[in-house]
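Contents: one structure, followed by commentary.
Heads up, one of the protein chains got dropped from this complex, but the rest are sitting where they should.
Think of it as A and B in the order they're written, each chain with its own count starting at 1.
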Amino acid sequence: MSTNTEGPPVTRDHEPTQVADDGMEVIARTQGQMVLRRFLRHRAAMLGLGTLLFIVVLAYTSIGYGPFGGWWDKSFLRTGTVLDGGRPTLFTEGFALGEHPFGQDNVGKDYFALVMRGTQQSLVVAFIIGIVTTLLGTLIGAAAGFFRGRTEAVLMRITDAMISVPTLIFAAIVAAVFGRTGIVFLGIALGVVTWTGLARLVRGEFMALREKEFVEAARAIGTSNWRIITKHILPNTVGVIIVTATLAIAAGILLETALSFLGLGIQPPDVSLGSLITEYQTAMVSRPWLFWWPGIFIVAIALSVNFIGDGLRDAFDPRQNRVRD
Amino acid sequence: MSMSDPAHPEDATTTPPLDAVDGRTSDELLRVEDLTVSFPTDDGLVQAVRGVSYSVREREVLGIVGESGSGKSVSSMALMGLLPKSARVTGSVYFRGRDVLQLREKHQRALRGSRIAMIFQDPMTALNPVYSIGDQLAEAVLSHHTMPRKKALDRAAEMLDMVGIPQARERLRNYPHEFSGGMRQRVMIAMAVINNPDIIIADEPTTALDVTVQAQILETLIEVKDAVNAAIIMITHDLGVIAGIADRTLVMYAGKPVEVAETGPMFANPRMPYTAGLMGSIPSLEDSTNERLRPIKGTPPSLISLPIGCAFEPRCPLSTAECLETEPPLTETDKPDHVAACHHWQKLAAVDDPTAYFRTESEVGR
Partner (left out) sequence: MTQTSPAPVSAHDEHVGEHLLEVRDLVMHFPIRGSGFLRRVVGQVQAVSGVSLDLDAGETLGVVGESGCGKSTTGRAILQLHTPTAGSVRWEGKELTELPKQEMQAVRRDLQIVFQDPYASLNPKMPVNDIIAEPLKVHGRYKDGGPARVKELLQLVGLNPEHGNRYPHEFSGGQRQRIGIARALALQPKALILDEPVSALDVSVQAGIINLLEDLQDEFGLAYVFIAHDLSVVRHISDRVAVMYLGKVVETGERDEIYRRPSHPYTQALLSAAPSANPEIEAKRERIILEGDVPSPADPPSGCRFRTRCWKAEEICATEEPELVDRGQGHPVACHFAEELLEVINPDDVTP
């Protein structure tokens, strides 16, 4: 290397490989991978996910669903002789399920089968509520946040009006009308009254994102509104939507329970966790297990879904490990 | 409007011999020794500061310049004990001979805000929006002195007046949002000097401000500093700000000081290729020669996986095998008070224009 004034070495202007390779050694993970990594590290979320999976698998494999049979031979509809006052046989003889692990009701129905059926129905309703809420909330929030002006004013006044009526009253009216038409319609109907929270969040996200320079860049290129919404803004709101949808599912389970408790949800002879509690609330003192089993399942499902939601939120929004400078 | 003297304070006092590495001179105010800061993260340990040593003399302005990620802010936040709990700090910070980092929390707090004050880039984060300026300034006095509140408020008004806020007494009742950006930064300066500190750490105090306001604030800062006889550590990425007010300058790169010298000589004769590269990167305000700029290629190294040798080696036009193997320490160059961390500082000394090493192919072709 020369040291005279005449010929110091020369840096090349464009060194593509060189330039781009620097600063690249650290992270070469996609955002999705980072979110997943943080989610998998979230203890509560993992516990919730495990519990939920266990409950789902248990509910659907035990008594089967639709045409598929399960490993549990008793039906939730068949009555029978009440053995031992209907007391649960679970773990009474070591680690065995026994004849009626969760006991029997007063007409001898197997309570394990009933709780499993109730869990299935509650989960179905909750997921339908989650899906409907997500679709409606996203659509309405996106439209309001992106177009602003009159569209926004109309949509948000509707949202405000719906929020001002307690969800339970709204849901009770809807359920009274649609409750008898089956759980799918019940789920859809309930979804229609619970989208407001998500719509507000999505609107907020859209309002913030539409002012971002990358959206302006898209507009400068001449990108259509539809393409800006679907390709540029929506992918950036996925985190918020997923988290809120998860929490909406948890709320949906409780909403269905509350309605069934009021006698407005799932109609007999079918059962949900909520309707089981209602039906056997009078047995609270004499045969408490009829109250406890569905209760435990409701709490377990709602908690685990909430934990998953928290985990997702922390994974999508890692405000903690920022380093200054 | 006022035509004023240049912002540069002419130090009439004789400048004592400078040695930045081991500055045990009589008027040494603050000495930082081998300060390191690291943060554990998901991806590994971020070594934000990797052994910073320097000293600040009474009443001097020390400029610390560096690009983002150089550790210039983190090192000063470490002095102030403002880092998050996850940060691991080692080393010593001697303030008038006492190691600040070894002091108990209570004594550290007593030192901060009274003897050592700080001015931040964004005054809005440092001022509490729900209290009036007067309350906050008075609070700053009262947390270090016992005096009637009335007197504290008098002091607050006096300070606001000193930093050039008109109708100081009336404005005590205003809230931070009622001030403009420049005025808020003046309030911050007032708060910093209200307890007559010995040293003011100013972390990018004018970066968020416009050029004309920046000039006002820098001038105010220098006036106020002279009024209270404080030293300033001026942390900035702006070489223009440094050139205007710093007596001495410390250049940081990848968590370490790479060159320390008096500002004038350093700008004229950099002895570390990184400093030379910075000089070559800035277009001149004074002439329109249309010369090509001479950028430093590449980007700073990751603070998680640093090279074994010199951290600047991958970007350096002077690099040799030696640079890959050993990290150069800060050593004296051709002048005793000019230290640089480079194996090849002689090569820079041998040429008239050290930035020429960063010439690009296209410039030569022209």
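Everything below uses one rule, namely that a residue touches a chain if its C-beta (ideal position, glycine included) is under 8 Å from a C-beta of that chain, and two chains touch if they have at least 3 such contacts.
Remember, predicted model here, so these are calculated numbers, not experimental data.
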Shown chains in contact with the undisplayed one are A, B
Consider the whole complex, including the chain that is not shown, and state which of B:Ser73, B:Gln136 or B:Gln214 touches that chain. B:Gln214
Just one of B:Glu67, B:Glu139 or B:Asp353 touches the chain that is missing; which is it? B:Glu67
Which of B:Pro257, B:Gly280, B:Gly309 or B:Pro354 sits in contact with the chain that's absent? B:Gly280
Missing-chain contact, candidates B:Leu45, B:Met147 or B:Leu293, resolves to B:Leu293
Chain not shown, touching residues in chain A: 13-17, 19-24, 27-28, 30-31, 212-214, 216-224, 227, 231-232, 235-236, 238
Chain B, residues in touch with the chain not shown (by the definition above): 1-8, 67-68, 180-183, 210-216, 219, 237-244, 263-264, 267-268, 277-288, 290, 292-297, 299, 360, 362
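Definition applied: only the chains that are shown with their structure count from here on.
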Rounded to the nearest whole Å, what is the centre-to-centre distance of chain A and chain B, using the mean of the C-alpha atoms as each centre? 50
